[in-house]
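Of the protein chains in this complex, all but one are displayed in their positions.
Chain nomenclature is as follows: A and B, assigned in order of appearance, with residue numbering initiated at 1 for each chain independently.
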Amino acid sequence: MSVSTVTRQESLSRDAPVRYKRVYLWHWPIRAMHWIAAASVLTLIVTGFYIGGPYFMTSGSATDHFLMGRVRFVHFTAAGVLVATAILRTYWLFMGNKFERWRALFPFHVRDWVNMWRVVRAYMFVKPHEAPQYMGHNPIQQLSYTGIYTLALLQAVTGFYLYGLANTGGFFFMLFGWVGPLLGGAQVARFVHHVLVWFWLIFLPVHVYLTIRADVLHKESRVSSIISGERYVRADVDFVDD
Amino acid sequence: MFFPTSHAWTHDETLGEHMERRGVSRRDFLKFCGQISVMLGLSEALVPRVAAALQNLRRPSVVWLQLQECTGCVESVLRSSDPTIGDLVLDLVSLDYQHTLMAAAGDAAEAALQASMEENYGEYILLVTGSVPLEENGIYLTIGGRTGREILEEAAAGAAAVIAIGACAHFGSVQAARPNPTGAVGVAEIVRDKPVVTIAGCPPIADVVTATIVHYLTFNRLPAMDGEGRPLFAYGARIHDQCPRRAHFDAGQYVQRFDDEAARLGWCLYEVGCKGPATFSPCPILQWNDHTDWPIGAGHPCLGCTERFFWDTMTPFYERLPNVAGFGVERNADLIGAALAVGTAAGVGAHAVATGIHRARERKKGIPLPVVPDPGTGPAPVSPGSGKEGSDG
Partner (left out) sequence: MARVVVDPITRIEGHLRIEVQEENGRIADAWASSTQFRGIETILEGRDPRDAWAFTQRICGVCTVVHALASCRAVEDALDIEVPAAGGLIRNLVHGMQTVQDHVIHFYHLHALDWVDVVSALSADPAATSNLARSISPWPNNSATYFAEIQTRVRRFVESGQLGIFTNGYWGHPAYKLPPEANLMAVAHYLEALDWQRDVIRVHTIFGGKNPHPNFLVGGMASAINLDDTGTINAESFTKIQGMIQRARRFVDEVYWPDLLAIASFYPEWASIGGGVSNYMSVGEFPNNGQWRDTDSMYFPRGVIFDRNLSEVLPYDHEQVREYITSSWYEYEGGDDVALHPWEGETTPRYTGPQPPWTYLQDFDKYTWMKAPRYQDRPMEVGPLARALVAYASGHEDVQEVVNDALGRLGVGPEALFSTLGRTAARGVETVLLARKLEDWFNALLTRVRAGETTTFNGDRWEPSTWPASARGYGFLEAARGSLGHWVQIENGAIRHYQCVVPSTWNCSPRDAQGVNGPYEAALMDNHPLVDPARPIELLRTIHSFDPCMACGVH
């Protein structure tokens, strides 16, 4: 641990066998939150697509079936779970370690905005080894997670508004009744809720790809960190957020 | 119905006296009050109050302005159902000005309007069908050489209550659809100093107009309304939640194409564009034309005609979701979304390939690959500690 810090390129160029250190990044609530949220989002997408365009039909008497009813029930349940994880995450924004706190999840640091361009260039293969190194979320991740949390918020707000339409005297309409008039009607809200789904489908492959890619390139156990909570990082590398 | 001679309710008698003379039994009258109360969502305990209020009523004056419109709403009121009761209710008023039916024309008609507004200032009920075009100083609608706006403002000034009937008076209906060439707006955009009740629909069911008037005459105030000014007793619930086809919706049984097997079994019209899930209207309960049927009942999806700007937000009518402006009819949001998602996946793949090539090049240049650590050499985990200390790195 006494080694002076260098860039990853310099570290990679050293002949000496590399030393790694283990960093504990993600407490269990974050990990649990991540995978529960991931599962509920996948559930929401699958059930949401059924609600949007029922791709199975039943036959015979209507009294014998409740397919759409069940799918909607699962959708709403998964929505509830997603909201529960969001509450947990919000709590942890203030209670977690420095990698988990709000300043690390969203690009609040000036330094992160400064670094952002260099990270983008690295993804574009321009001086990739000089890119600033982060143990937690790099600026682009911060930005995309900001986006995905916003997306989840919009999805939930429009979703709960639509849910509330069934009972305009009820709890959900009381809380979210303003959404329709704001957007220009229930049909617009449905449209927004529907279109937002495509953003998940854009985020997901990029997210999974970039984490696996980082793992492959840097061999720093990135993927497993969201399971175990730990990462092994080169001990001699200068991490911005160390 | 609007021909008050049929029952000649004179201004010196109350409605109670009038009905007695007409031979309407107390029982029938109470039954009617009960029906109206049910429609208004009033508790049974209030029926005597409705009855008492109506019984002591003297015939109020009604002025009906027809602005920029198609007259469908007037026709709808002409079809209002329930022969005896409908007559009775519409006989509640003295209709002093109404273009479609009135005998006088030209100056004589306008004189009737002026006289009624003067004699009943502050007391008459103003019904309005049609929108107000505001572009070009309002010359897209004139009556007697005056603009609709001027006429409406004048009539609203002395009105005790303003009831906007139909989608035109609500938000401009079809003429306000993009690009709204005449700048048509609803009544509430013009009349801002008093509440406007909106009987939404293109056209609406006439019984709702009747019930709203009865509510006003009974309680001397307008019924509770939603944010659009629609009375809650009629527009408080969504079609989708009152629809007889709902069991098929929940079961997963949908009409895929008109007149298919499913259509002949009366299944749900969701997939052929039904806007019931986004529409608040009493259609499924009250039904149309003397409870004969209603749009979804007759196999056609709901167009969402009680909702603001439905010509733009509910179209294409046979698609579940609205069109993205600027893209052709076929290119709906899903095509664009799917294209983006596929494009992203492809981009990810391309980036992966590029990464591989990049690394091969670097290898040639002699830039070494990361050395896989010896698992045995790793130190004990360094924990940054509980986040309470140091939030920055």
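Quick notes on this one:
The definition used in the following text is that a contact is a pair of C-beta atoms (placed from the backbone, for glycine too) under 8 Å apart; a residue touches a chain by one contact, two chains touch by 3 or more.
The structure presented is a predicted model; accordingly, all values stated were derived computationally and were not measured.
Taking every chain of the complex into account, the omitted one touches B. Across the entire complex, the residue among B:Leu54, B:Leu95, B:Ala278 or B:Val348 in touch with the chain not shown is B:Leu95.
Within the full complex, the residue among B:Leu232, B:Ala263 or B:Ile336 touching the omitted chain is B:Ala263.
When the missing chain is restored to the complex, the residue among B:Leu134, B:Ala184, B:Ile199 or B:Ala234 that touches it is B:Ala184.
Of the candidate positions B:Thr14, B:Gln35, B:Gln55 or B:Thr142, contact with the unshown chain belongs to B:Thr142. Although one chain is not drawn, its touching partners on subunit B can still be listed: residues 1-12, 59, 61, 68-76, 78-81, 83, 94-96, 98-112, 115-116, 133, 136-147, 150, 173-175, 177-182, 184, 202-203, 244-245, 257-260, 263-266, 288-290, 292-301, 303, 311, 315-319, 323, 328-330.
The rule we apply is simple: only the chains that are shown with their structure count from here on.
Centre-to-centre separation of subunit A and subunit B, using mean CA positions: 39 Å. Interface residues of subunit B facing subunit A in the complex, by the touch rule stated above, are 226-227, 236-238, 240-241, 247-254, 262, 270-271, 275, 277-280, 304, 307-310, 313-314, 320-322, 333-334, 336-338, 340-341, 344-345, 348, 351-352, 354-355, 358-359, 367-374, 377-388, 390-393. Residues 1, 9, 12-13, 17-25, 52-54, 56-59, 62-69, 71, 95-101, 103-104, 109, 123, 125, 128-129, 135, 165-169, 181, 184-188, 190-191, 194-195, 197-198, 201-202, 205-206, 209, 213, 217-219, 230, 232, 235, 239-242 of subunit A are the ones that touch subunit B when the two sit in their complex.
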